[in-house]
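Heads up, the thing below is written out as structure tokens.
And then chain A:
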Amino acid sequence: MKRRFLFPALLLVMALIVSACAAPPPPQAAPAEEAAPAEGGEITLGLALSTLNNPFFVDLRDGAQAAADAAGVKLVVVDAQDDPGKQASAIEDLIQSKVSALLINPTDADAIVPSIEAANEAGIPVFTVDRSAAGGEVVSHIASDNVAGGRMAAEFLCNALGGEGKVVELEGIPGTSAARDRGKGFNEYMSENCPGIEIVARQTANFNRAEGLTVFENILQAQPEIDGVFAHNDEMILGAIEAAEAAGRADEIVFVGFDAIDDAIQAIKEGKLAATVAQQPGEMGRLAVETAVKYLNGEDVPEYIPVDLALVTAETLK
Partner candidate 1 sequence: MNRYSLGSILQRFGIAISFVLLCVALSLLSDRFLTLPNIVNVLRQITINGIIAVGMTYVILIAEIDLSVGSVLALTSIVTADMLQKGLPIPLAILIGLALGALLGAVNGVITAKFRVPSFITTLGMLTSARGAALLYTEGRPITGLPDGFRALGRGEVAGIPAPVLIAGVVFVLGWLILKRTQAGEYIYAIGNNPTAARLVGISIDRYRTLVFLVAGLLAALAGMILTARLNSAQPTAGVAFELDAIAAVVLGGTSFSGGVGGLGGTLLGALIIGVLDNGLNLLNISSLYEQLVKGAVIALALLIHRK
Partner candidate 2 sequence: MTDTGTPILRMVGITKTFPGVRALDNVTLEVLPQEVHGLVGENGAGKTTLMKILTGVYQADAGHIEFKGRPVQIPNPRAAQLLGIAIIHQELAVLPEMSVAENIFLGREPAGPLGTVRWDELYRQTQALLDRLGIDLPPRTRVGNLTIAQQQMVEIAKALSLEADLLVMDEPTSALTERETEILFRLIETLKAHGVSIIYISHRLEEIFQICDRVTVMRDGQHIDTRPIDQLTPQEVVRLMVGRRIKDIYPPPGKGRGPLKLEVRGLHRPPRLRHVSLKLYSGEILGLAGLVGSGRTDLARAIFGVDPVEAGEIWIDGQLATIRSPDDAMAQGMGLVPEDRKGQGLFLQMTVRQNTVIARLKELSRWGFIDFRRAEAETRRFVEELDIRTPSLEQLVHNLSGGNQQKVVIARWLGRAPSILILDEPTRGIDVGAKAEIHTLMRQLADDGMAILMISSELPEVLGVSDRILVMREGRMVAEFSREEATQDRIMAYATGAAQPAQEELAP
């Protein structure tokens, strides 16, 4: 009988070790009780992040912190380590400590709804950052303008190819908003402004580098001529570059990615990747804090606050 508990216990220990190592508490993540309640006009903002295990969100946090410092408000950051349950209890703590407003970057659009509703009941205004929520009352959603990003990529590719050529689009996971919006912006721009470009293949590689490799290998078999590729994220474009290099066709093709991850920046430096579209997480954090402060000071804020994207090329990296 004893041994039945041995393995679960082992797992538990492992889980504890892993989580303990994975989440060195960020300096800002003070226990919620210590976050002074918003009294005497002092503003305290709660920022609930899905994870700090990803540089994107670290930058977002840093941007938010800088903006909070500049505005003279207090910022309490909690990290959910991509666990919806953990996020829910962290937000509960923030509500209990009566923060002035909540900035939430949901781990999951549906799982976050009860937490937002709880904040609504407590009369705490909620702002969502980067990812939106499926329900509850949200004052404002602050996120990258993926449609504009898609247009940006299209414009670059159109110019790079001189307005003419055969282009492949590698799509993200079907049904995700990022895939939808990036594809929408890209295709709108192409059909409106760049009639000489033909999209010869449009296939999903699920935001995944290994699939970017194999899917593009297959497309290389199907298409004897390819002049440009746009992928909905950098992982897929990096896979595609490997495929093209192996097939000896990388030189004929202009590659454009999205997200500006480290590997992509490196690839631009090496001249393999022509461009990528960078989200600006620091900017996103800054806008989130500024919007919340504005709202708390009685100003009207729009429901959606687009965060600008930036094109990264060999030029801009110099």
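As a selection rule, all candidates are chains of the complex that A comes from, given by their letters.
Heads up, the rule we're going with is that contacts are C-beta pairs under 8 Å (C-beta built on N, C-alpha and C of every residue); 3 or more make two chains touch, one makes a residue touch a chain; residues count from 1.
What you see is a predicted model; the values in this text were computed from it and never measured.
Undergrad: Among 1 or 2, which touches chain A when you look at the whole complex?
TA: 1
Undergrad: Please name which positions on chain A make contact with candidate 1 in the complex.
TA: Of all residues in chain A, those touching candidate 1 are 3-4, 6-7, 11, 14-15, 18, 21-22, 53-55, 171, 174, 200-204, 208-210, 213-215, 217-219, 221-222, 238-239, 242, 246, 262-263, 266.
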